[in-house]
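Working notes, structure below.
Only a portion of the chains appears, each positioned as in the full assembly.
Going in written order, the chains are labelled A and B, and every chain counts its residues from 1.
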Amino acid sequence: MTALDTLLSPVVMFFALGLVAALLRSPMDVPQAFAKGLAVYLMMAIGLKGGVEMSKTAMDAQVFAVFGAGIGLSFGLPLIAYAALRLTSGLSKTDAAATAGHYGSISIVTFVAAIDALRIADIPSSGYLVAVAALMETPAIITALWLALRGSKKDAAEDAVRDRGELAREVLLNASIVVLIGALLIGLTAGEDGYERLAPFFTAPFQGILCLFMLDMGLNAGRGLRRGWRKLGVAPIAFGLYMPLIGASIGAGLAVLIGLPPGDMVLLMVLSASASYIAVPAAMRLALPESDPSVYLTLSLGVTFPFNIALGIPLYIGAATLLAGG
Amino acid sequence: MPLTASGNDKLRLELIIERPALRRAEDLLREAGVTGWTVVPAMSGFGGQTRWSRGTDLSGSTDMVVLICIADEDALEPALKRILELLDKRIGVVNVSDVRVLRPGLF
């Protein structure tokens, strides 16, 4: 059974190990510098592999349709998220907008875990979805800022404008965009041949390094949750659980319209369902300093990330095989 | 001791601020004509209700830093007014104390 296989994959189990250790207040940690280095490695690896795969197939209309869908999802999902938060939770306009932005953007680690799960389930997927992931990082931030600053005092908007240059750099040139897009292009140029020489570093140890990284993610998620959950009411926590399902459903709908094969459908669902915890919080601290980081960090890293890793991904795989494989 | 010579009295500004706001604070200082500062990374902190510690927040956006700046009162005063504005919506703590320096000409 796919779902159980995924749940018992070493990647998920190491995440669970970290989560449990943090909830029990273990003093252990994976040094931040080491984990960040591993994150750069993971992004290089999926970028290169995606590029090599893209070098083998033509860019047809379907690919551009998925690019468009991804950008549309990133712009649009925060609107739904904002409405849901304003209606159900007591969050302020600013906090709701900032949080909504996280759910339009993506979590690259969730994406990587989904690629791993697809491999276990033996479902093929396309390399260009790495590009879709990079394209979906940023648009959500624009929607979030628009939601927060619309009709606000001149003051706040002015602030945001003054920091525009810095914000643009932070958002368009952050590590994941630079490394993903860069490695994708390098993979495209290097092609199958060039990749072969790099494969011993980038293919073979991928799963193992992902395990080590997931252990750290579990520790982070658990600590975030332990420190932040008190500040969150029931409504925001519920939002962190149902919003990925809304995102995944819309992603799946678009994938069916475009006619994507099941593997690619799963990845588009995962991108829609996942929430950012690196690029978007950094942008929000810069542009909306009065927003409360403990709300969005706890939700995206402490609630939505574990949900997607443990339950979401198997669920999306199940749904996609039903929808596409029918 | 040279420390008691006149002209040796300076102010020491200590600005404890979240890292994303650091560049803005530095720009303000530079615009106000302050000629130097040093930034030290913090590893954890507590503020009324919540504890943070470096490494838990992967985005680093809640990390705090400590900016230390030795300057003349004349240079610091205009900078401080603008930093107060900056801090309005930001997380941050600022304190100023009296110090003596060894090479007054530098500041």
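Throughout what follows, a contact is a pair of C-beta atoms (placed from the backbone, for glycine too) under 8 Å apart; a residue touches a chain by one contact, two chains touch by 3 or more.
Predicted, not measured: the structure shown is a model, and the values here were computed from it.
The complete set of protein chains in this file's complex follows the formula A x3, B x3, whereas only one of each kind is placed.
What we mean here is this: only the chains that are shown with their structure count from here on.
A separation of 35 Å divides the Cα centre of chain A from that of chain B. If you check the complex, the residues on chain B that touch chain A are 18, 20-21, 23-24, 49-62, 89-91. Considering their complex, residues 29, 31-32, 35, 156, 159, 163, 166, 220, 223-224, 227-228, 231, 277-282, 284-286, 289-290, 293-294, 297, 301 of chain A touch chain B.
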